[in-house]
Structures are given as C-alpha cells and as structure tokens.
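For this depiction, one protein chain was excluded, whereas all remaining protein chains were kept in their positions.
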Amino acid sequence: MDLSLTDEQEFLREAARGTLSRFKIIEAAREAQDKGLGELPDLWPAAREAGWAGLLISEEHGGAGLDVFDAMLVAEETGRVLAPVPFLGLVPATAILDAAGYDGLAAIAAGEVRPVWIPARPPGDLEPAWTVDGPGAARPAAPTISGEGDSVTVTGHAAYVVDAPGADLLVVTGVDGTVAVVDANAAGVSVEQVVRYDVTRALAHVTLENAPGTRLAVDAAVAADAWYVAQALIAAEAVGTVQTTLEMSVQYAKERFTFGRAIGSYQAVKHELTEVLRRLENGRSLLFYAGWSRADAPDEFPLAASAARSAAGGALDFAARSNINVHGGIGATWEHDAPLYFRRAQLTRRLIGGHGDATDRVAERLLAA
Amino acid sequence: MDLSLTDEQEFLREAARGTLSRFKIIEAAREAQDKGLGELPDLWPAAREAGWAGLLISEEHGGAGLDVFDAMLVAEETGRVLAPVPFLGLVPATAILDAAGYDGLAAIAAGEVRPVWIPARPPGDLEPAWTVDGPGAARPAAPTISGEGDSVTVTGHAAYVVDAPGADLLVVTGVDGTVAVVDANAAGVSVEQVVRYDVTRALAHVTLENAPGTRLAVDAAVAADAWYVAQALIAAEAVGTVQTTLEMSVQYAKERFTFGRAIGSYQAVKHELTEVLRRLENGRSLLFYAGWSRADAPDEFPLAASAARSAAGGALDFAARSNINVHGGIGATWEHDAPLYFRRAQLTRRLIGGHGDATDRVAERLLAA
Amino acid sequence: MDLNDTPEQAAYREKVRSWLEAHSAEAPDVRSTRAGAEDAGYLAARRAWQGKLAEGGLAGVTWPQEFGGQGLGPIEQVIVNQELGRAGLPGILDVIGIGMLGPCLIAHGSDEQKSRYLGPMLHGDEVWCQMFSEPAAGSDLAAVQMRAVVQDDGSFVLNGQKVWTTNAQFSSYGLVLARTNVDIPKHKGMTMFIVPMDAPGVTVRGLRQISGEAEFNEVFLDDVRIPAENVVGGVDNGWGTALTVLMFERLTIGLGSEGFGYNAARFAAALSSDPVAAKDKAVRKALGEIGTDLLALRFASYRTLSALSQGQIPGPESGLAKVTTVNAAIAAGDLIADVVGPDALDEDNEWAYMISFLPGLKSAGGTEQILRNTIGERVLGLPPEPRLDKGIPFSELRAKEKEGALA
Partner (left out) sequence: MDLNDTPEQAAYREKVRSWLEAHSAEAPDVRSTRAGAEDAGYLAARRAWQGKLAEGGLAGVTWPQEFGGQGLGPIEQVIVNQELGRAGLPGILDVIGIGMLGPCLIAHGSDEQKSRYLGPMLHGDEVWCQMFSEPAAGSDLAAVQMRAVVQDDGSFVLNGQKVWTTNAQFSSYGLVLARTNVDIPKHKGMTMFIVPMDAPGVTVRGLRQISGEAEFNEVFLDDVRIPAENVVGGVDNGWGTALTVLMFERLTIGLGSEGFGYNAARFAAALSSDPVAAKDKAVRKALGEIGTDLLALRFASYRTLSALSQGQIPGPESGLAKVTTVNAAIAAGDLIADVVGPDALDEDNEWAYMISFLPGLKSAGGTEQILRNTIGERVLGLPPEPRLDKGIPFSELRAKEKEGALA
C-alpha cells in the first residue's frame, strides 16, 4: 500500500508548477476581463516544451506514454493558477488518437498539431444516445458521422467546446459512438469562439456541415473512456483551484482582525474552512481512485471519475464562495482575485456534462451494480 | 394590515394549551415506548369537551363554524406536546362532510361519532390519478368507488392512515375524485393498527373490500381541498414542535458549560440555533399564508399549504436533529425527551405524501403559474 | 388576521393615490441610480421628483412637521411605498438621507444643523451619504481608523479612507464617523462629522463589484478641514450617534423589504419554458425549496408591517429575511444556470448579473455571521462571545492583536 508519488511523478508536478510560475496568469486574467483575451499569455509554447502534448501518447509514437493519473497531476497545477492552456481539450483527444494508432501522432506528440476533443457523453440508463453539451436541460444528440470506410462526412453542432479555439484537429464522437477526425480548417467546419464568465477558459461553438473527416479505428468503449478521462481531469483541475482558494482564505483569516481577534479564531470561519478542507481531501482521495482505476481496474473508472468530478466540483463551488465570504465585501470586488476563482467555479460546473450529470452517473453506476 | 390573532383566536389557543397541559403526555410517551400504547392518555374526551370535533362544522349543524386557520392554532398546540389526539385525521374529514351537508353532522360536531379522512393526493402534472400513501416510491391508486346513486361499494387499500384506529366513519376519496363515507364497522372494512417509530401518532392500514358506503355530494375540488387542509395542519403541528425543541435547546445551551463558557456562547451552537429560528419563522409566516388563502384566496391555498408544509417540515427535521446535537450524547439516549421529537419528525416526514411531495407540489404550482 | 387597511389607512392611501395620479406625468422613469453619476440628466430629474414628493407630503412621511415632514407613522410610509410601486413611479432619490441620516440629525443635531441641512435634504437639493465603514472596520464598525485631529482654532483635520459608500458620487454631504481620541477604548473615542463632499481633500472613487459595475464607492479624505460646528452629537460621542443611524437603517429596511426583486415567480418562469427541466424531479425539488423560502418572506414582511402598525420597531430577527433572500437567490442562480447552461453566464444575461451581484450582497450591511451572533444573543438570549477588546485603549489594540495578547 503506497499512494505516494513516484520520483518521476514528483518531477512532472514540480516541472509543471515551475513552467506555469513563469507567467503572471492571475494578473493577466484581471487585465483580460477589462481589455479582452489578448491580455492572456500564450502558454502553448511552454506546454509543448514541457511535453504535455504527448503525455498520453505512447513512446513508439513520440509521446511519453504516461497514464491519465500523470496528466491529472499536470491538471491540478493548471487548476491552481487558472492557466489558460489547452490541456483539458487535448488530453482526451490524444487518448483516443493513441488508441486508434492515428497516423499523425508524432506531430501531435511534438505539439505541432493540436487536436481537441468534442465532449460526447456516453449513453446511460435514462438517455440511450450519445449527446453533446448545449443550452437547456435536454442534451442535443452528438453529430452524425456518415459514410462507409475511412472517409466520412460529419454533420452536427456542439456548444462550449473547451479549448476548441485555435485547434488544428477536431476529434468528433458520433451519435452512434464511432469517432472521426476532422481538420479544423476543412470546408463545412465552423469554430466560433465565445466567452462565458471565465476568461481563462477558451470555449467555442463548433458546427459541422458535411465536413470531411477520417474514421478512427476505435470502438465506443474508447470514446466513452475519453469522457471519463475528461471528468477526471476536471476533477484534478478543481482540486488544484480549491487548494489555492483555501490557502488564500486561511492566510486572510489569520491576518484580518475583528473585535480584537483574528477572524480565523471564530468558529464560523474556522468551521467553514475545515469544511473546505474536508471537501478538498475527499476530492483528492477520489483523484487517486480515478487514477488507479483507469490503469488497474478499468471497469470502475466511469464510477471513479464521475465521483471525483462530483466531489471536486462540489468542493470548488463551496470553496470559491467561501473564499469570497471569508474576505468579506472586498472579496466581491472587481480588482480582487477571489472572483476569478468564483468565475472558474461557475463556468466549470456547467461544462462537459456539468457536475450534476457526474453525480447522476455515480448514482446510475451504483444502482446498476 | 393586522396579522395579530383575534380575542377569540387567542382564547382558542390558550384553551387548547390549557386542556393539553392537564396531561403528562411526554412522560406517557416514554412509558408507552417501553410498555405499549396503553400508557398513553385518552385525550378524546378532553378534545370533545373543548369543541375540537366541530371546529370546522358550520354552526347550523352544531359546530363552531371556524376557519382552517383556527384549527391550525389548535394543531400548533398539539404539536408542542406531541398530543396523541385524533385531530389531524379528523379535521379534513369534517371539512368534507360539512361541505357535503352530511346527515350525521350534529353527532360528529358533538364528538359522539368520530370520522377519519383517508389521505388522497389530488392529481398533478406528473401523476394524473388520485393516489394514497403506500410503501415505495410509486404511490398506489386511491380506492375504487362503484355504483350509481348514493349507495356505493368501496374497494381498495391505504397504508398509514393517521388517526384511523378507533374511528367510527371513514371518509374515502376514490380514484376518480368522488368521495364516500364508510362505516368503520361495516362488512369488508379492516382497520389494522400499526406503530411506526412515533408512539404518539396513531396509524392504521385500512383495507376495503366491497365495503358498503354512501356517496357524498361534493366535487373533486372539495376532496382536493381536504388534502391541502391536512398539509396546513401538519405544518402547524410541526411549527409547534419546533418551538418546543428550540426552547429546550436554548435552555440547555445557556446552562451547559464547556471550556469555561456556556455552550450557547460558541458560534457553532449559536448559529445553529438561529438557523432553527430562521426556519421556524419562515414556517410560521407560511402558516399565515395558508390560513389567509384558505379563507380569502382559495386559488392560492394549494401553493400556500404545500409551501407551509415544506418549510415547517424542513424546520422540524432540522430542529429535531439540532436539539439532539446541542444536548450532546445525553440527547441521544432512551430516557431523554429529545428523541421523542426526533421520532415525530422522522415519521411525519413520510406521512400524507411526505414533505418531499409537498415541495414538489410547490414547484408544480410555480411552474404552472 | 386582516390584510386590509383600517378606514384611516384606506383614506390616507386614497389621498396618496390621488396625488400620484395627478402628478405621475412629472415623474421620471424607474431606473437604477447606482451608476447614476454617469447620467446627470436622469439624476436631476430624480432630484426634482423628490422635491415634488416632498411638496406633496410624500417624502419625510415620518419626519416631525417642524422639519417639513408629515409626523405620521411607519405604516403610512409603507402605504406611500406601496402606492409608488403600484403606480410604477420612482420614490425619493435620497433614501439614505431621508430614512437614516436626517432622523439622526433630528435626534442628535444642533438647531443650526437642523435648520441648515434638513430642508435641502428633504427636497433632494442636497443628497447625503453615510460614511462609516472602512477597509478594516466592517463587521466591527467601532474599529474605524479615520483620524480627526483637533486644531488650534477648534476645527478638525480628517485623514483616512471610507468604503462601501453608496451615492457618494453625487452626494453633497457625508456623515462621517472618525476617531478623535485613540487613548481610550475603541467605542469611546469616535466623533460624527458632517463633511461637504466638495471640500478640498475629498476624493470619490467608484468601487466595482464582480459584475464590473460600480455599485459602491471608496472615499479618501486627505487633510480635510472641518469646522467644529460640523460635529454631530458631541466630540467622542460618535458611537451613540452611529447606533441611531443603524437603528433607522433597520427600520428603513423593514419598511422596504422588496426582496431585491428576487421572487419565486420570476425564477419559476425561467425554468418553466424548458419542458425537460420542468419534469425533472431534482430541478423541482430545488425550485420547490427556493420558492417556499421566498413565499415565506412575503408573509414575513406582512408580519413586520403588522408589528409596525402597532408601534413596534422590528428587532434584529428581521435580518433573517435577508439571509433567506440571499441564500434562496444564490440557489436559484445555481439552478437556473445549471438548466440553461453556460449561456446563463454570458455577461449580458440577467442571471449572470444576479450571480455576480449576490456574493457582494451576502456581506453588505454586515456578514451573516455577525447577524446570527446578534440574533442568537438578542432574540434567543444566548450568552455573548467573550470580548477581548474591551477597555483597551484603541492605540494599543493593533499591537496587542498582532502579538496575540488578547487571545
């Protein structure tokens, strides 16, 4: 029984933290809120250099051949600083492409070609079809992939696709659970960037109209796995963000005095922050479950990844609000950092199925067991 | 704008409190837990004497001709002391019988014949039929009332009918929303007393097999009204019980010292008890809404009564647990009073639709508006 | 239980309604004045309308007649508020001045102050703002650090910063709580001043909230010289004067209680158009709980009005209504954005604005924790927390805090 990180994992995490620390991301995010996305640093060159593009790609194709748990360690670091790096949309795409033995893996591993995954939710006991994110409670059907053989055409729409702006390749799961790759610059492809509340999260609406694509040699299990990989990554990101907000809150609670006492000495504040810690630790425990099961017990991975997202997402919601509350009125002002984490929590809660769907999926798996 | 009680209402409330104070109900309930229901006092003679049987029956039929709000004042007092008096099952029955101009009203108003209402839930947007309480998430259909004209036969089953043990008349709503009266001693009628966790709440399973009955001249609106009258009464009862538990908790929090301070001086306890107060006050406000709308804005009564039950029921759940928590370990022992209120909260939460159904009905009415 | 007016109240209501019908054409439209400094024309119209309301007896309803008021009770003020709402007309511009600061001047001001300031305040010619809170004095208001140092000529020089100042950007005067004596315990060394907002050294800066809108201001005072005649209620007596303002603040909130526009019907309407959401039991459970809370507030406010009409002043427990409102609205924002999805978070969307506004509202006017302390102690009678700062000179407090000597 040893859950400690290997030396390689420690190094990967420290390197990620070091890479991201070279950028003043939070400051840039505040600027971007006033002046536009152009204020954000371009983190992709640094990410390429750090080898994040090929983390999950097997070594024979030029990648590092690491596990999803390793990618989660990086995601925790990006979450800590709200890094606007196209990692969440990338990793599930590379998981599928690697499984398919896709031709262009070397260029992808090198970061020369950046793929993005269009989130597609696997069918469940209440929703028998593959669906994508869209407005409203009824989830739209995933795109249609037509044609026999390798060359296909793809038609459909997906809203709020994370990291789609600027991507080179779209990895599209069809309503039937098959997967195709579409060149983002191909005819019939529209990638419309949108901003929703959190400037550090790149989003686009993707529309495909008879777009030409290439079918990948993977079955629906690989497409489903990508969904849970994304859930695990969001969970890891969220754990990182919660860690940051808890540090902020604790620091302030020690320094801010009222009625002659540091506010952290009052039970109301102290117990709220221990509640953040409780949720954080539960989320972190489930990151281990997700990472372990992806490698060693794949049958449990959908449950583990969904639970991780549910717990970490709930922790982030709670921590982001709590952080503002502990800071009092000043924590709810434009110039303060606390709202940036709140914005992250608000948007992430509604992306890639949303936290609510992850919780429902936990129940579904438990009820079916 | 004057929400204060009239002199008559103040008198009714004081009289109810006085009547109930003549009995050592809580002590008897503890005894009954060990030795059986025979330890409970028979409150019915006192209730008759106080005129509760005829509260809602019009004066021309020998009753007091009062409003549901007045009955709620009495219910708040019965809730304060967990009085095992057959009031909750009686009042909706008399509301229907009075509306029907039922023959035997004088004897009922005098308390010589005691009717009980079999809770029947009016159809909603998700459940189009009249249903009764039963085990499981699927609510069973209400009994079938067959036959043309006044003489009918009734067949069906209803579980956990409050105050059914010892009742003389059953007021049965059919699956079609018509209503019939059945003599509890008639052929084909079985009333099987059951105890579920709260000895102060008389319950029975009622089975009707071609039981002879008399159709009442009321439409489905009257049958539906009875459901909401019951919701309003449960809400009032719960407000009374919460008031008692809050008083217990506050008293103990002032007297119990730990680490040199009364426990009520700690924020964790203080804020929990103000949360009980907040919920109590919201519940009480909705009692006014329910009482007012029943008399002056009947279209709003289903919403108001459902909201009152939802709020007061939630308050009772919270307060009953909080009361045990404030008392620490000793509050969770058999000899202590706190568990009696907890038992009341647990059972009531699942009777007559349950709190969850009331909350759903609030949403239904709001969505339909 | 009677939700109707007494005959006297009905007659008063009729009088108010008639006046409003006769003058409605003179009223500007209803619009937020929060960022109002940017639209001088609209502000001028609101000032003029306040003047007309004052002439018609609909401003300063509860002020004594000798100061231009009507000498009526809070229930008449509520009737005026209700009729304004019913007619879709804006009320007075200077709610803070007329509701809280004017009554404080009437209670504690000198005769000269009353005759100089109350008239222009009532008629909207001079708007006032309340300058109590500071960055390090929010929940613990008695911790104000703004210094007022007396000069040889008896005047005072003020230095320091105030924050969360509503309406400062278009106010003529501020009522300022400042510290005149640091050698005595913190509640005892404060003084209340009338500060002209155009005095040299006064700087007003908008304070943007999460939404990006400047709902409040920061106000900086740099060597602002204020004559001794501008002291309200006596030197070193500022805490008592401030408590009067806070008491009237609670009363004003009790009389208003519009719930910030957060009501069950509005939230339900946002969900009923989505047929999947409307049949989703989890959505309905959340909506039912939110709706129940907000419906309770309607009759809670009737209970407050009923108490007011019998001459009772709302106790601190009325603050629980704010807790209920804010938390229900937060839950509603979460629910609606969950159903609608990220489009609800578009900055131009009404729900995004609400979601951004609520975290600030949660701590505005005192945190939920402080409110629960107060209610637990004053309503439930629970013992207070130990106070470690009692009896210690203000000048020694910070040092003692830092070394943990108080704990």
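Letters A, B and C mark the chains as written, and numbering starts fresh at 1 in each.
Here, a contact is a pair of C-beta atoms (placed from the backbone, for glycine too) under 8 Å apart; a residue touches a chain by one contact, two chains touch by 3 or more.
Fair warning: this is a prediction, and the values are worked out from it, not measured in the lab.
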Per the touch definition above, residue among B:216, B:324 or B:362 touching the missing chain: B:324
Residue among A:95, A:182, A:238 or A:273 that touches the chain left out of view: A:273
Missing-partner contacts on chain B, residue numbers: 33, 133-138, 159-160, 196-197, 203, 257-262, 265-266, 268-269, 317, 321, 324-325, 328-335, 339, 342-343, 346-347, 349-351, 354, 356
Contact footprint on chain A, counting only the chain that is left out: 1-5, 69, 125-126, 246, 250, 253-254, 261-262, 264-265, 267, 269-271, 273-275, 277-278, 281-283, 285-286, 288-289, 291-292, 296, 303-304, 307, 310-311, 314, 356, 358-364, 366-369
On chain C, residues whose C-beta touches the chain left out of the figure: 280-285, 383-386, 388, 404, 406-407
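The rule is simple: only the chains that are shown with their structure count from here on.
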Identity of the most central chain, Cα criterion: C
Mean-CA-position distance for chain C and chain B (Å): 42
Rounded Å distance, chain A centre to chain B centre (Cα mean): 50
Residue numbers of chain C (touch at least two other chains): 283, 369, 372, 385
Sequence positions of chain B contacting 2 or more other chains: 266-267, 271
